[in-house]
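Just one protein chain is left out here, and the rest sit where they should.
Presenting chain A:
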Amino acid sequence: MHAPRSLPAALSFTVLLLVLSGCELNTAWNNPYPPEHAQSNRIDSAFSEQPAHLDPARSYSADEYAFIAQIYEPPLQYHFLHRPYQLEPLTADSLPVPRYFNAKGESLSAAAPTDQIASSEYVIRIRPGIQYQPHPAFAQDATGNYRYHHLTPAQLTDIKTLTDFPATGTRELTAEDYVYQIKRLATPWRHSPIAGLLTERIVDFADLTAHITAAAPPAIDGNRPFFDLRSLPFRGAEVIDRYSYRIRINGRYPQFLFWLAMPFFAPMPWEAEAFYDQPGMANKNLTLDWYPIGTGPFFLSENNPNLRMVLTRNPHYHAEHYPTSGSDEDRAAGLLTDAGQRLPFIDQAVYSLEKETIPYWTKFLQGYYDSSGVSSDAFDRAIQFDNDGSAALSPELTQQGIQLTTAVNTSIWYLGFNWRDPVVGGTSERARLLRQALAIAIDFEEYIAIFANGRGMIAHSPIPPSIFGYRAGEAGVNTAVYTWEQGHARRRSLIEAQQLLTQAGYANGQDPTTHKALTLYYEAMDSGPDSKAQLNWMRKQFAKLGIELVIRATDYNRFQEKMRDGSAQIFMWGWNADYPDPENFFFLLYGPNRKQTGGENAANYHNPEFDRLFEQMKDMDDSPARQAMIDQMIAILRHDAPWAFGFFPQSYSLNHAWLHNVKPNLMANNTLKYRRVDPIQRDQLRTRWNQPILWPLGVFAILLGGLLLPVIFIIRHRERRSAYQ
């Protein structure tokens, strides 16, 4: 019976040892990173969803761009600091200037009318000397043959990841790589999401797709063998010389330059496909969709989407320098401190899988992540609003040296009315007044306050700030819904909304045919219990006018289906800009772009005058004339009210004091190269903030002992008593 007696003593002794050792160890026990990385020049971040695709032909979402935009380099990029967003060359030596041609192939001036322009031509010259990251696809033997382009099953047996290939190589970036990638966009089995768009825009794109389909070898066990696209003739994209290539566009399409800043148009060496498309590679997850190969500042050195993704500095990265120009605010914020310095600043960026917001937030506060968003759970603790509505950090976070950065997103949430619906849609005055009354009654200020923690800016038009065409202040007010009073936009009263409703023939919200409350139908994306409050709120907005709103909550698949077949009546949806041009918002309301015809005009709005203006505006350069045209288009939309313009979401991001050069750039995805960290300061603060606290363990052990001792005493007492007792 020695064991029970010695248990509390052993526990106490252990805890005492722990306490003593803990006092001496000046380290953070809760550090999730290996000790050898304590002062490494790297960024610690997280991802919540594993990226679905890393192939630049296919990838089209923000969580994927977070990785591939650091690896692949399209010819153009957005200036890191300038606003409004401004394109600049990345691998190109200058911004390409389009040349225009008529149907006979004769050159036209830039001022030529759009209807005379049959095609546009962009000649892009890339800078010589740019090298690819080290990669086994480039590895060659002494005779110049590629070492890993004809792998046998036996050679693949021991290969599990790219690092299992002992040799790597590199080569210079050429114009042919850019043309090769454009041909990949036309390859049906690459499933590029913009293939449909490019079919309309790039000359002979559809023919190339047909050619590839006919000429390519069939798939074997679901995998396509390597099919070399270099030899395929293609007028849409041609190599001029080693460093120049030409892209031909149907008609005039000024927005094409923006596409040239997206990873879709990044270069792809043919060696990559020759390497990855070998039999047996896909079964080991060794595909171009998972192991990118680029010329960017970083390469993906560890690709374990189940655990961790690591970007490491590309040793062959070409000379690129931190911007030397910016605004006064940028200079004041220290964003020009590193002007002219060679990029990138960091050696690595480590992204750990973090699916839940609570541990993410806690680890950010502990200093184990360099930056974070602000989740709804933590919002009240992190952010405070002053009297004029400006957001500021709470004193607790300020004390930690955390900095807050906010930005209005280049996206919009809106309430759409189906133009084809007999009640809320169409050009009748009755329907128009009904829509305007509803636009007044639906209080999006309240929506932002309740459901977005105040992170949103009321939209008066489809154009968000920082996009050409946006007007701030009184000039930008939607007078159909707001009045301008004492320097602020004030939502029109419910009385005005009711008057509009009466004029529409729905006095007090009553349907004149049934003499009951008008019933409208709202299609909702039901995302679970959280959405119930939002749906109830929406119902109340309509009830303010005496209108009964029937909610049709459904999953996202069915919601999309209803949008496509045009059976929804009222709905709420959003749009995130591809590029910073008003065309990318107005096309959501362009008649021929209706959802039912495969476009993105979910409201199925159609106004001939708006469509005419849109067709002119989209081809214009930014100018006062274009602004005037945009103003006209906005006026039409405010009058017709196919949308109740909702709000532009705002993003709030936090970063620790040791992370520098943080400026939100909602168009550029390749901003990792500008980030700089102070690893010494980070390590010191992490250690200071995370000292283990051990005394509660001692208290717990004493309490446990205090409970066990009487138990042992009772047991021993019962054992010793006689049967009679």
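As a convention for this text, a contact is a pair of C-beta atoms (placed from the backbone, for glycine too) under 8 Å apart; a residue touches a chain by one contact, two chains touch by 3 or more; residues count from 1.
We adopt the following convention: contacts and distances are computed from a predicted model.
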Per UniProt, the name of the complex member that is left out, chosen from "Formate dehydrogenase", "Thiazole synthase", "NADH-quinone oxidoreductase subunit D" or "ABC transporter permease": "ABC transporter permease"
Residue among A:358, A:533, A:550 or A:680 touching the omitted chain: A:358
Full-complex contact with the absent chain, from A:68, A:92, A:195 or A:433: A:195
Hidden-chain contact residue, picked from the options A:34, A:113 or A:389: A:34
For chain A, residues in touch with the removed chain: 28-32, 34, 49-50, 52-53, 60-61, 188-189, 191-197, 219, 222, 282-285, 287, 289-290, 304, 306-307, 352-356, 358-359, 362-363, 366, 368, 555, 557, 560, 578, 598, 600, 690-694, 696-697, 711, 714-715, 718-719
